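With one protein chain removed, the remaining protein chains of the complex are shown where they sit.
Labels run A, B and C following the written order; every chain starts at residue 1.
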Amino acid sequence: MEDSCSLDKRRERLAADTFAAGLGVELLEVSEGYSRARLRLSSRHLNFNGAVHGAVIFALADAVFAAASNSHEEICAATHVSIDFLRAPRPEDELVAECRENLLGRKAGHYTMQVKDASGETVALCQGWVYRSSRLHED
Amino acid sequence: MEDSCSLDKRRERLAADTFAAGLGVELLEVSEGYSRARLRLSSRHLNFNGAVHGAVIFALADAVFAAASNSHEEICAATHVSIDFLRAPRPEDELVAECRENLLGRKAGHYTMQVKDASGETVALCQGWVYRSSRLHED
Amino acid sequence: MEDSCSLDKRRERLAADTFAAGLGVELLEVSEGYSRARLRLSSRHLNFNGAVHGAVIFALADAVFAAASNSHEEICAATHVSIDFLRAPRPEDELVAECRENLLGRKAGHYTMQVKDASGETVALCQGWVYRSSRLHED
Partner (left out) sequence: MEDSCSLDKRRERLAADTFAAGLGVELLEVSEGYSRARLRLSSRHLNFNGAVHGAVIFALADAVFAAASNSHEEICAATHVSIDFLRAPRPEDELVAECRENLLGRKAGHYTMQVKDASGETVALCQGWVYRSSRLHED
């Protein structure tokens, strides 16, 4: 029997992440090496210039990155993330982010995150590496 | 006479950025091509795993990036940011971020952002590009 | 009538790039916003440690990036490239790289490059930005 907690428990815990939840990020799906989330934009997500905050788009991408990389038993921590902003979303848009696993190594994992707007256009494209610790998620 | 607003007005506007301010980011300094900010970490900045949220560290770096790149008259928008997480800050640490301008081209600018903890150790190192629009900051 | 040269001429010129050709890079296909190339690895592509040189894999990815981004009439120059090394190819492998256009803006373009080994496994994943000048390719 494993000491580590089940994917269901990890899913609950990830969905309860207060920072992402506080921003309005809803985790829609978490499976092994995959995750999907949604964010409805509103005025509190805008920057000093009236555009959607880059850090908000990053936070949404980061939420699916954390969820997909922590969908396995090992606790993972990001070491590198890059984000390319391809199109500015509209201030009241609904964004959906997906994360896919490109590599699951013993000590490292690599992921691609894509953020789309309500019309399916790509808003941002991200690449991330995690360090996979030997500590397991606990109950 | 210029239509564009003064550095003082841009500084005020940047400091009033609701998303960054809502996170607790305090803009300490903005001059041409340079910016510095502070963030006192607390429990609301932690992730599901009890560590400081990568998206919070990104938001702090992004705040000085936005301020330094928008310290000139042209309105700038980020096209690319990369973040390397070098050391995990303590959950109650005080972080300081600085942004320096490496290149100020006609249509693009490049910046390095460094986030340090209270003991002066580097927490994260970021590189960012902005697109420099031909629109000017307005009064 | 345009002053700029045809895609056929640009294709020839790209294929004649002496640095990439000198490395053994063969340009297989160039169409608007897309390119594909091949590289047969041999002992001259190995590093001091007997592994395939990261800079060789980069050069292959860069060749398709240059070809795809210069497939339009405007002369483009890279401003940023990131490369993630996912799997080490075998020293005598045959690598194929493809480049796809994610964004074709007025002054900037964004591209993803994927390098695969002979068995179809991803060796490296790259993201690149170009600056699109107002100079056109000339005959």
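In this section, a residue touches a chain if its C-beta (ideal position, glycine included) is under 8 Å from a C-beta of that chain, and two chains touch if they have at least 3 such contacts.
From a predicted model like this one, the values you see are computed outputs, not experimental measurements.
Peer 1: Applying the definition given at the start, please give the residues of chain C touching the unseen chain.
Peer 2: So the residues of chain C touching the unseen chain are 13-14, 16-20, 22, 44-49, 51, 53-56, 58-59, 62-63, 66, 70, 75, 77-85, 88.
Peer 1: Can you list where chain B touches the absent chain?
Peer 2: 82, 84, 86-87, 102-103, 110, 112, 122, 125, 127, 129
Peer 1: In the complete complex, the non-displayed chain touches which residues of chain A?
Peer 2: Chain A touches the chain not shown through residues 79-80, 82, 107-108, 129, 131.
We take it that only the chains that are shown with their structure count from here on.
Peer 1: How many angstrom between the C-alpha centroids of chain C and chain A?
Peer 2: Averaging C-alpha atoms per chain gives centres 30 Å apart.
Peer 1: Take the average of all CA coordinates in chain B, do the same for chain C, and state the distance between these two points in whole angstrom.
Peer 2: 33
Peer 1: Averaged over CA atoms, how far is the centre of chain A from the centre of chain B? Could you give it in whole Å?
Peer 2: Averaging C-alpha atoms per chain gives centres 21 Å apart.
Peer 1: At least two partner chains per residue is the criterion; list those residues in chain C.
Peer 2: Those would be 82, 129.
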